[in-house]
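The complex appears here without one of its protein chains, the remainder shown in place.
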Amino acid sequence: MPKFFAHPSALVEAATIGAGTRIWAFAHVMRGAVVGPDCNIGDHAFIEGGTVIGRGVTVKNGVCLWEGVTIEDHAFLGPCSVFTNDLLPRSPRAPSAADRYAGKAWLVKTRVCEGASVGANATIRCGVTLGRYCMVGAGSVVTRDVAPFTLVSGNPARVMGRVSMEGRRLRRAGGKWVDPDSGRLYRFRGDEILECPK
Amino acid sequence: MPKFFAHPSALVEAATIGAGTRIWAFAHVMRGAVVGPDCNIGDHAFIEGGTVIGRGVTVKNGVCLWEGVTIEDHAFLGPCSVFTNDLLPRSPRAPSAADRYAGKAWLVKTRVCEGASVGANATIRCGVTLGRYCMVGAGSVVTRDVAPFTLVSGNPARVMGRVSMEGRRLRRAGGKWVDPDSGRLYRFRGDEILECPK
Partner (left out) sequence: MPKFFAHPSALVEAATIGAGTRIWAFAHVMRGAVVGPDCNIGDHAFIEGGTVIGRGVTVKNGVCLWEGVTIEDHAFLGPCSVFTNDLLPRSPRAPSAADRYAGKAWLVKTRVCEGASVGANATIRCGVTLGRYCMVGAGSVVTRDVAPFTLVSGNPARVMGRVSMEGRRLRRAGGKWVDPDSGRLYRFRGDEILECPK
């Protein structure tokens, strides 16, 4: 007996759904997808075989995830955020695209690291890595890697600031960044995180 | 017996759906949502408990509406337009987000005023008010309030002009704006509407 919940209208063909995960109305999780425990998969979401999703991930309504997309633990994928796995797609049914889709060389992977948040209706171009606990603003188009704990926004998305693990804007304090609520400190060097609360 | 229509594949759990409203295929209206009369809710739409929708509203396909979003009479929400209710979302399943989601302080409301139009695939950042009969261009990302009868477009959305109640571009005529078809006049002071047809 499965230990996850699926709404009666959901289609769950994958064999590997973690305990405590809930899959809501009209969602479709295909064979070969891996979904960890304690996730929440919203209405009308689509998860293709070859997608890998960790523990405690929130996949909001209407999100499509594809082969080659990896979502690490506790990430948040906002409603109608869109992922891709082909930089220059053609219809595989076009004769001129037969060579392109004979193998898998067209497939470009995407990684959403632990705790990262993708805003509603954001578009993530394949090939990027969204760093730990970064945040992508709603409606943004991400075309390059996003550093950990970094807020990006716009089309193309640009750095707008830093955010805490808990989802608060950080303020600069000398060479460090501070969460004004908790007082906890973060330190960065370029795109690298040197110090953060554990 | 209900006086609204729901497609056989739609899920309607809300108790308060107005007469004459039609809810189409694979749409889901959750318990606690309030939908007025004479609305049209397109395929694959999702309306969460806590959403309030007025009279004669058009919700096109794939729109998701959340607790805290209010849609006033005769508004138009274009296909796949996306709303939000959390400015800095994290996965509620992340231990570091437990405090954030213990209460409802994270919830930020959005108001779409009477007759406003939201273009297809537009993103509305929570906290904004879309003024009466304003119009948001397709694919725009709205990050601040929009004045009545005002057309905005882009990411972030900026003012592009003025529109009439009927959906026509207004032309400047001295200190007023005129609908070139009907000759009816509109007058603004900044974001305020001073005169418009009733």
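We call the chains A and B, going by the order they appear; numbering starts again at 1 in every chain.
Keep this in mind: a contact is a pair of C-beta atoms (placed from the backbone, for glycine too) under 8 Å apart; a residue touches a chain by one contact, two chains touch by 3 or more.
If you're wondering where the values come from, they're calculated on a predicted model, not measured in any experiment.
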{"item": "Of A:21, A:40, A:58 or A:123, the residue in touch with the unshown chain", "value": "A:123"}
{"item": "Per the touch definition above, residue among B:62, B:89 or B:148 touching the missing chain", "value": "B:62"}
{"item": "Missing-partner contacts on subunit A, residue numbers", "value": "11, 26, 28, 44, 46, 62, 64, 80, 82-84, 88-97, 99-100, 106, 121, 123, 125, 141, 155-156"}
{"item": "Touching residues (missing chain, whole complex) on subunit B", "value": "9, 25-26, 38-40, 42-44, 55-58, 60-62, 73-76, 78-80, 115, 117, 119-121, 135, 137-140, 154-155, 163, 165-169"}
